[in-house]
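Comments concern the structure below.
The complex appears here minus one protein chain, its other protein chains still in place.
Letters A and B name the chains as they come in the text, with residue numbers starting at 1 for each one.
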Amino acid sequence: MKKEKFKLSTRAWNNIFDISNGLFMLFIVVIMLYPFLNTLAVSLNNATDSIKGGIYLWPRMFTLRNYEVVFENELLLTAFINSVSRTLLSTVGGLFMCSIAAYVLSRQEFLVNAVVTVFFLMTMYISPGLIPVYFLYRDLGLINNFWVYVLPGLFSAFNVIVIRTYMMALPDSLVEAARIDGSGEFQTFIRIVLPLCKPVLATVGLWIAVGNWNDWFSSFIFAPARTELTTLQYELMKVLSSSMAQMSNQQAGAIAAQGAQAFQNISPVAIRATITIIAAVPILCVYPFLQKYFVKGVHVGSVKG
Amino acid sequence: MKTKNLKRKLIRQRDLFFMIIPVMVYVFVFSYLPLRGWTMAFQFYRPQREVQEWVGLDQFRFLFTDAAFFRVMQNTLGMSFINLVLGFTCAIFLALMMNEIRQMKFKRVVQTISYMPHFLSWVIATALISDFLSSTGILNTLLINIGIYETPNIFLANKDYFWWIVGWGNVWKSVGWNTIIYLAAITSIDPQLYESAALDGAGRFRKIWHITLPGIKSTILVLVIMNIGWILNAGFEVQWLLSNNLTIEKAETIDVFVIRYGINLRNYSLATAMGIFKTVSSIILLTSANWLSKRLVKESLV
Partner (left out) sequence: MKFRKLIALLLASAMLVSLLAACTGSGSGDDGGGGTVTPPIVEPGVTPDPPSGEPSAGAALAASLGLPYTPLSEMDPITFTYFIRDPGVAPRSDNPIIGIIETITNTKIEFEFLVGDLETRMSVMLASGDWPDMAYFGGEARPFIDSGLALPLTSLIENNAPNLRSHYAPWWELMKHSDGEIYVAEIYGTPVGTQYINEHWGTAFWLQKAVLDHFGRAPATLDEYFDFIREYKELNPEIDGVPTIGFEILTEGWRRFCIDNPPMFMAGYGNWGPAAPVNQRSFDAPSAAGCRWTNDWNKPYYQKLNDEFHLGTINAETLTRSYDDYLATLASGAVLGLSDQLWNFNSGLDPLRAEGRFERTYLPLDFTYDGVTPMYLDQREFTGNNGLIVNRDVSDPVRLIQYMDYLIQEDVQRLLSWGLEGEHYFYNDRNFLERSQEQRDLQVESQWQEDNMGIRLYNQFPKMQGSFSDGNATTQGEQPDEYMAGLTDYDKELFAKLGIFNQTGLMRSIPAAWPAFYPYWSMTWEDGSAAGLANTRITDINERYLSQLVITAADNFDALWVEYVSAVQDIDASPLWEVIEQISQERLDAFFN
């Protein structure tokens, strides 16, 4: 009797929890979606009109002109190809390097584990400054070279630690079993451990990809002289900064006749919104493919039994 | 006997050495080699000179005796602390709650949407924040309508609010993105644990508290320790964009200080000196956090 009652209230309690959690998530959805919708609306609104502000969820004066301005760029295709290649190469290379390091460090019996961990960890907190880095890259022949986008950024101590933590949480029995089978370390790593690490690799891969995709600074400092090495973000930054320049160009006195049409049809507010959307869309498209790894998880349980 | 043992171990672990040595060489080249540049901190560096003027610790002396230094240090620590506490609690809480969503589709949608603000630049994000806080913004309208204020409170004009505005702004922009790692960590938890807990009649909260949370404990700890090392990096972009002359006293971080007194005056030596100071402080902080964590929860980075 008593037990029955208890069960019922648990279910009720569960429902209350689910409903309030659902409401909370709705609230999260609203405050997180709003900025994006707002940016989209601004990007679709007349640029001059946008200066006035007060655009919320819907464009006031609809136009595709802002997108046209961005897509007029002669270098956009080159830039896109470069961005995609560097993102792919960096993600694959970065994941490989970080997970190798993580695998070795996840083995606590490894003789020099502590030393190597410290050696890696320190890199997160030392900043040599831009100029010495430039000199290093120049010595390595990386200036104005495509590989400057990929090579220097393959390693990240942060990512190593995150992957290592995940690996250490995996049941030991798996690795032990492999070792008894007599397979070498490298094979154990590739065949057994890596497949089990899909969720964390998806996470870290996303970080590396987003970081590379959004990086315009290396083009700016390390490859400014080579237009064929430009990246999407760098071109987008160019459009943005030139829209700022146009704003002050009017001052150049070229236009005295401030007649009725004498207003620009481009403004940094609108361009910034437009390039944000353009840059974010590819990542929003890739995300669902990775997402299943976070949502579902792996069935480690089965191996244990 | 002992050396023999060691030798045998070395041989057994040679695969591991072969795997890690290339990575270490790489790290040495790209992360440690440029540290040659640290000598700049002890010079009055001028570009294009063969011989530089050595000034010893003058740059450091300038840093630590400057009246502004302690103010910016205070601001940095204050904002970092708020960011750390708010950032971690909110992200963990949100991840746990997301994990409790039973509807798979809804779960995916919420997740995707929650990380979207991460892709907005701070320029756009701060513009939205100041809209929200302005005298005609949503917050003031709401507070006036429910009768808390009679006239709008101009939040951005009050320097006492500034740290909290930055803290919550950071949460809003990055909480969704930060949940991803916890959600990934949750996947490594053995589902059998939940099943047996359910058999024991454990409710939702008890499952969260006794299984999920301990399951991601090491991830949380590792992230906290690493972030403590970064406590002097409170950033500068948000502060730069959100502050104004009325709040600047509470808004300047040491990064802003370096930009103004190092980069903009093209005093590279000062900027380098600050870099060294930050590195040393980070390592001290990291070591202490690591030690503390080892003592208290028997878990640590190294």
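In the analysis below, a contact is a pair of C-beta atoms (placed from the backbone, for glycine too) under 8 Å apart; a residue touches a chain by one contact, two chains touch by 3 or more.
Keep in mind it's a predicted model, so treat the numbers as computed, not measured.
S.K.: What shown chains does the left-out chain touch?
M.R.: It touches the following shown chains in the full complex: A, B.
S.K.: Sort through B:S134, B:N233 or B:S300 and give me the one touching the missing partner chain.
M.R.: Result: among the candidates, B:S134 touches the missing chain.
S.K.: Considering the entire assembly, which residues of chain B contact the chain that has been omitted?
M.R.: Answer for chain B: residues 44, 46-49, 68, 126-127, 130, 134-135, 154, 156-157, 241, 244-249, 260-261, 263-270 touch the chain left out.
S.K.: Since one chain has been left out of the picture, which residues of chain A touch it in the full complex?
M.R.: Within chain A, the residues touching the omitted chain are 48-49, 51-54, 74, 130-131, 134-135, 138, 143, 216-217, 220-221, 224-225, 234, 237-238, 241-242, 244-269.
As a working rule, only the chains that are shown with their structure count from here on.
S.K.: Taking each chain's centre as the mean of its CA atoms, how far is chain A from chain B in angstrom?
M.R.: Once rounded, the distance between the two centres reads 16 Å.
S.K.: What residues of chain A sit close enough to touch chain B in their complex?
M.R.: Touch list, chain A to chain B: 10, 13-14, 17-18, 21-22, 24-25, 28-29, 31-36, 38-39, 53, 97, 100-101, 103-105, 107, 109-111, 114, 116-129, 131-133, 135-136, 140, 151-152, 154-155, 158, 161-162, 165-166, 168-171, 184-186, 189, 199-200, 202-203, 206, 272-273, 276, 279-280, 283-284, 287-288, 291, 293-301, 304.
S.K.: Show which residues of chain B lie in contact with chain A when the two form their complex.
M.R.: 6, 9-10, 13, 15-16, 19-20, 23-24, 26-27, 29-38, 40, 94, 97-98, 100-102, 104, 106-117, 119-121, 123-125, 128, 131, 172, 176, 180-181, 183-192, 203-204, 215, 218-219, 222-223, 226, 229-230, 268, 271-272, 275, 278-279, 282-283, 286, 301-302
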